[in-house]
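Following this message is one structure expressed as structure tokens.
In this view, the complex is presented without one of its protein chains, the others remaining in place.
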Amino acid sequence: MSKFIGASVIMFIPWVLLAGSDPSELILGATVAMVIAGIIYRNLDYAFKSGSLAGAIKFLVVYVPVFLWELVKANIDVAFRVLNPRMPINPGFVKIPTGIKGDYGRLALANSITLTPGTLSVDGDENHLYVHWIDVMGESQKERGELVSGPFEDILGGIFK
Amino acid sequence: MIIVSYILMLIGAFFYAIGGLGIYRMPDLFNRAQAGTKATTLGTLSLLLGVGVQQPSWIPKLLLIAVFIAVTNPVGSSTLARAGYHSGVPIYEGTQVDDLKELYKKEDGLDE
Partner (left out) sequence: MMNAFVFTLVGLGLFFSLLRLLTGPTPFDRVLSLDTMNIIISGSIVLIALIFNNALYLDIAIVYAVLAFLETIVFARYLEGRS
């Protein structure tokens, strides 16, 4: 049942964004979303828990502004590196520890790392992420992990556990 | 209002140009992926915001495009970088550390 509700809501929101809030469109969208959710919900592994809504609000209010600010900083950094004729880069692949489990938390963390200054997540295993860093700093794994994913580790850890 | 919109659109287009230039100038696949992904993501967000300022009734659809691109663009280049490392594309000789090597050595050992 929780899978069914989750799938319907996830299909209904893009429909509202696409088709507008005309009543007939809303009824059609809700009907189609529920029919499709009824067909496919057994094959999903997403469950709509009671904490999901609070998590989504927290995600929007706490995570998104930090993310956008980091994205702007990352782009100014990239612009300076690309426009500088000598191209000051010092790249390397580093291994950083992470405490976040679960697919969605991992996806959010990897995407945040890719869009923050100078880093691109390449691969991961159980407890680590492998990151390409354009300007390697720090010595130990822990120090590097703090520098790369520090601000996001706490926020996402609070949302996805 | 229209001036704000054009400033946002110019910023977006400027970052598109930076992204293209980064793709062209950087020395290896991974550095190129970094420059390309970050610059085009912020470029798209800024450009869509500029369009949304001029046409407020389009904001829901623009929001959908923005969220979609912000989620999928990093996934695409991460997948590409991982595939590239797997099949051994040349890595820039100035690369300092390579922690990834041990992971793949282990995996290759299991395969044999």
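Order of writing sets the chain letters: A and B. Residues in each chain are counted from 1.
As a working rule, a residue touches a chain if its C-beta (ideal position, glycine included) is under 8 Å from a C-beta of that chain, and two chains touch if they have at least 3 such contacts.
Just so we're clear, the structure is a prediction, and the values are computed from it rather than from any experiment.
> With touch defined as in the header, list the contact partners of the absent chain among those displayed.
Result: the unshown chain touches B.
> Over the whole complex, note the residues of chain B touching the chain we left out.
Given the touch definition above, chain B has residues 6, 9-10, 12-14, 16-21, 23-24, 29, 32-33, 36, 40-41, 43-44, 47-48, 51, 54-55, 57-58, 61-62, 64-65, 68-69, 72-73, 75-77, 79-80, 82-84, 86-90 touching the missing chain.
To be clear about the criterion, only the chains that are shown with their structure count from here on.
> I'd like to verify one number: the distance from the centre of chain A to the centre of chain B, where each centre is the average of its C-alpha atoms, in whole angstrom.
From the centre of chain A to the centre of chain B is 14 Å.
> So in the complex, the part of chain A that touches chain B is made up of which residues?
14, 16-18, 20, 68, 71-72, 74-75, 78-79, 81-83, 87, 89-95, 107, 110-111, 114-115, 118-123, 125, 130, 132, 134, 136
> Which residues of chain B touch chain A once you look at their complex with the stated criterion?
Residues 15, 18, 21-22, 25-28, 30-31, 33-35, 37-39, 41-42, 45, 60-61, 63-64, 70-71, 74-75, 77-78, 81-82, 85, 92, 94-101, 103 of chain B touch chain A in their complex.
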